[in-house]
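Missing here is one protein chain; the remaining ones are kept as they sit in the complex.
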Amino acid sequence: MEALLSVESLVKEYSSRHLSGARMSVRALDQVSFVVQPGTRIAIVGASGSGKSTLAACLACLEKPSSGSICFQGRNLEFLSESELQNIRPQVQLVFQDPAMAFNPIFTVLEILEEPWILQTKLNSEERKERAAELLGRVGLPRRILDRKSADLSGGQRQRLAIARALALEPKILILDEALSALDYSVQAQIANLLLDLADPSIPLAARPAVLFITHDLVMAARITDEIIVMQSGRIVESGPMREVMRNPAHMATRALIAGASGVSSSHEKRPAV
Amino acid sequence: MEPLLEVRDLSVRYQMRDGGEVFALSETSLRIESGEIVGVLGESGSGKSTLGASLLAMFPRNAAIHGGAVLLQGKNLLELKRNELAHVRGSRVSLIFQEPGVALHPTMRVGLQIEEVLKAHTSEDKAARRREVRSLLDSIFGTEAERVYASYPHQLSGGQRQRIAIAQAIVCKPSLLIADEPTASLDSVTQREILELLKRLQKERNLAILFITHALELLNGFADRVMVMYAGEIVEEGEAAKVLRFPQHPYTQALLTCRPRLEQIKNSPNKAHIPVIPGDAPDLSAKFLGCAFAPRCPEKMQICSERMPEFSNAGNGAKVRCFKFGG
Partner (left out) sequence: MRYLARRFLHAAMLLAATTVVTFLFTTLAPGNYFDEMRLNPQISPETLTALKARYDLDKPLPVRYLVWVKSLAHGEMGYSFAYNSPVLPLVAVRARNTLLLTITATLLAWLIALPLGVWSAEYAGRWLDHVITGTSAILLVIPDIALALGFLLIAVQTRWFPAGGMASVGAESLPFANRLWDLAQHMFLPATILVLIAQPILVRHIRAAVADVLGEGFIRAAEAHGIPRSRLLWRYALPAAANPLISLFGFSIGALLSGSLLVEVVTSWPGLGPFLLEAILARDLYVVIGGVLLSTVFLVAGNFIADVALFWADPRIRTE
């Protein structure tokens, strides 16, 4: 089976300037390689500054990697023309921590959802409305909010709307960058269930997006994904099936994350200063 | 014995632009003894932040107080003038917020920002202030203290910024620190480090801490006492170990089950649904006749929608506002 996404030796460097004027380059991503098979659920976990958000931005073509390659269905993104990239972008959808910023506050929910269909399909307005309502149903939002403005929704509703909009394009990969972290636990549970439904193995593979769940919350990651990639200082330090890694964590960073998530003091497992 | 701080029957409403009202706090009472860590557990809209800010009489402009008192060693803070309040804030009771990034002045060196607090509350000269801040930073940052002292906020990490905010809050040795979701924007490892710092300060300085959070697992082994809030009311209150292990109020029970536990996942990974709390978050624009949780409660009885229950003693030694236990 062809990999959906394969990342090979990805490096992202930022150059910054120190107060003294000396130029420093910071490696946000350092030789990152992994493969995503269609329909799988993978967690990318790490403390802040581990490079996981930079990785998300590179995967969603929002940042250009300094070196290395990202291949989507075997095609290296670096060598694609802008119009070819335009075809791939809808298939890789990114949901951020704060979806409020992603929506134009004066748009209604319907306008937000139907926007891509107006551009890319021949659906008429009745059909678009029907499909939008159907999508809302999938993410557990009532049909009546179609006419509401996104600014009037609660945080949890907005995040579901963000996921609905990502799904509107029938993506092959859904990347969630701390998408649950700002929400109440009861709301997190609802959206986590939605993600579990999306990736239910009983759905045919073609209709099931792969989920990349990027977070510092190991508990939720462990609950809803099957594989884990642990990052630290821009590098992948451990990866494997979630269950194995949870039981026998090999790397210090993984153990620190597990300790932090279980509420055990991590003072004796100091992580290196970043 | 008189408690360090006591809130009596405090009700706060917010006036909304559309003319409506939000009932943020409804006749809430609480007591904090010196040197104890009290966890306030609640979701957004539960009134936990309003409660925390009210202990310093810091209300947003659109807030209206509908009765109640906030007594700091017997003195009602709600009756103090602005300059009298300024003397209390930061020197006897202080507050830290969720976003340490926005809580610090962007163009002032952080060391100076801590000195500003000392300057506001003491008559020490500049050199003495500097010495005091340096020694405080030494105890919090160790070898990094010197670099941190001269840094601007944008040069520090989230965890370092929150430590600076804590340093500001305790530099004048207050007896109570209110921490409103201080770790919500930090990763789990840094969260633990902040908790350890707070715990250390509690022990070394006999500092009472009101720790407001939605992240219940943080309270485990940290808080002495826990109060659970729902829709502007405290619904369960008791020893942390008991409330978190044997919750009695249906809301507390539901809240605890919708957060997965790592030990369970390790032992029996399953991809079935996580239990959720059915129904919508409470509508705060009207006063409830009965228990605010009743519409979502699996154990709802006839009486629940008729009046709000009083506190009763429940099996875990906690006080619970639920008709299951009397009321």
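Just so it is clear, A and B label the chains in written order, and each chain counts residues from 1 on its own.
To be clear about the criterion, a residue touches a chain if its C-beta (ideal position, glycine included) is under 8 Å from a C-beta of that chain, and two chains touch if they have at least 3 such contacts.
Model, not experiment: these values are computed from the prediction.
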### Query
Of B:4, B:22 or B:56, which one is in contact with the hidden chain?
B:56
#### Entry: Selected residue (touches chain absent from view) among B:37, B:88, B:256 or B:308
B:88
### Query
For the full complex, which residue in B:105, B:131 or B:200 touches the chain that was left out?
B:105
### Query
Which residue from B:14, B:97 or B:211 sits in contact with the chain not drawn here?
B:97
### Task
Spell out, residue by residue, where the missing chain touches chain B.
56, 58, 82-83, 85-91, 94-97, 99, 102-108, 116-117, 120-121, 152, 154-155, 165, 168-169, 172
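Operating definition for what follows: only the chains that are shown with their structure count from here on.
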#### Entry: Intercentroid distance (Cα basis), chain B paired with chain A, Å
31
### Query
In their complex, what parts of chain B are in touch with chain A?
43-44, 144, 157-159, 184, 186-193, 196, 214-218, 220-221, 254-255, 258-263, 265-266, 269, 271-277, 281
### Query
Contact residues on chain A for chain B in the complex?
46-49, 154-156, 182, 184-190, 192-193, 196, 216-220, 222-224, 226, 242-243, 246-247, 256-263, 265-267, 271, 273-274
